[in-house]
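The complex is shown incomplete by one protein chain, all other protein chains being positioned as in the whole.
So, chain A:
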Amino acid sequence: MAHRTPLFAAHQAAGARMVPFGGWDMPLHYGSQIEEHHAVRRAAGVFDVSHMRALDISGTHASDFLRYLLANDIARIKDPGGALYSCMLNPSGGVIDDLILYRRSADSYRLVLNAATTDSDLDWINAQAEPFAPVISRRDDLAMLAVQGPEARAKALPLLSADLRSALEQLKPFHACERDECFVARTGYTGEDGLEIILPNEQVIDLWQRLLNAGIRPCGLGARDTLRLEAGMHLSGQDMGPEVSPLTSGLGWTIAWEPSERDFIGRAALEKQRHAPLAERFVGLLLLERGVLRHGQPIVVNDQGAGVITSGGFSPTLERSIGLARITAEVTDACQVEIRGKRLAARLVKPPFVRHGEIKIPR
């Protein structure tokens, strides 16, 4: 049987359509995926992301371990409370997974793993950890809510403890703070301002209900996917994967090359690619005709195969179809996408498509 989050019954009570996702029964939507999408762009929505797994890593050599495990450099986070987005690579420089890492104290970190890959990620992490002997704790006792949208903080803050509230009022984007057992980060995956709240399983039902009572709309995985696509954010297993370099997945910016003496898993392979001209690059696409871009559709330029759609879908904000794609380096402007045997015109654009409620690409 699939795993269920502590909110399973609450989702059903809110009218959710439940679907299997990464080994979990999760809400796809609560009636209308498009209305949930707009709620996050215009007001506030809450997502149950308790299927994602927090992992706490601590110990004298925890920092050294994470500087070896991850392509981004946690030494960039000077103070407790800072967050870092990073890829976890294999020795050939492919992306095993992407994650957000929070520094909690000098020797203590929390990272959040994708649901579908939690077990394999953990096996990988444990296998690399031995020389550093960190304490690795999988936090199955914690649930996670993402409250997102321009009104998210204003609506959610009054529901949290006074102590936490005063800290959150000052909290900068991509930072976190914690009081007692409640960990709150100003992060998210929608392109909007908002919070991600990690708290004990037994407390999440109460908070969920209070967020809904405050007028925050429950949102499912469907809206999460269209929001993250509009925000130009990557989806593990689609836009990147173990066979593909972060340099051709639009994730080159997450690699910390300096200091050059820092060795991290995958570095040697990436160094070889780094100075060679890249055959492919990662772009956004706007479909100019009617249809919907989907993962795996081929891209054609001058009757030649020129790339592939890695993520695609309908953008509720643009009311057009958009996608992310890996494309041969020389293509700069127009291309065609082959959809069910027909070739439809598309234009290259620079993601994000939408951020903070505003359309960011020329239409």
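Convention: a contact is a pair of C-beta atoms (placed from the backbone, for glycine too) under 8 Å apart; a residue touches a chain by one contact, two chains touch by 3 or more; residues count from 1.
In this section, contacts and distances are computed from a predicted model.
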Which of the following names does UniProt give to the chain that is not shown: "Oxidoreductase", "Carbohydrate ABC transporter membrane protein 1 (CUT1 family)", "Glycine cleavage system H protein" or "3-isopropylmalate dehydratase small subunit"?
-> "Glycine cleavage system H protein"
With the full complex in mind, choose from A:Ala14, A:Leu28, A:Ile136 or A:Val300 the residue touching the hidden chain.
-> A:Leu28
Full-complex touch with the removed chain, picking from A:Ala14, A:Ala43 or A:Val292, is A:Val292
Among A:Lys78, A:Arg340 or A:Arg363, residue touching the chain not depicted = A:Arg340
Looking at A:Ser63, A:Gln148 or A:Thr226, which residue reaches the missing chain?
-> A:Thr226
Chain not shown, touching residues in chain A = 17, 28-29, 32-34, 222, 225-226, 290-292, 294, 313-314, 316, 321, 340
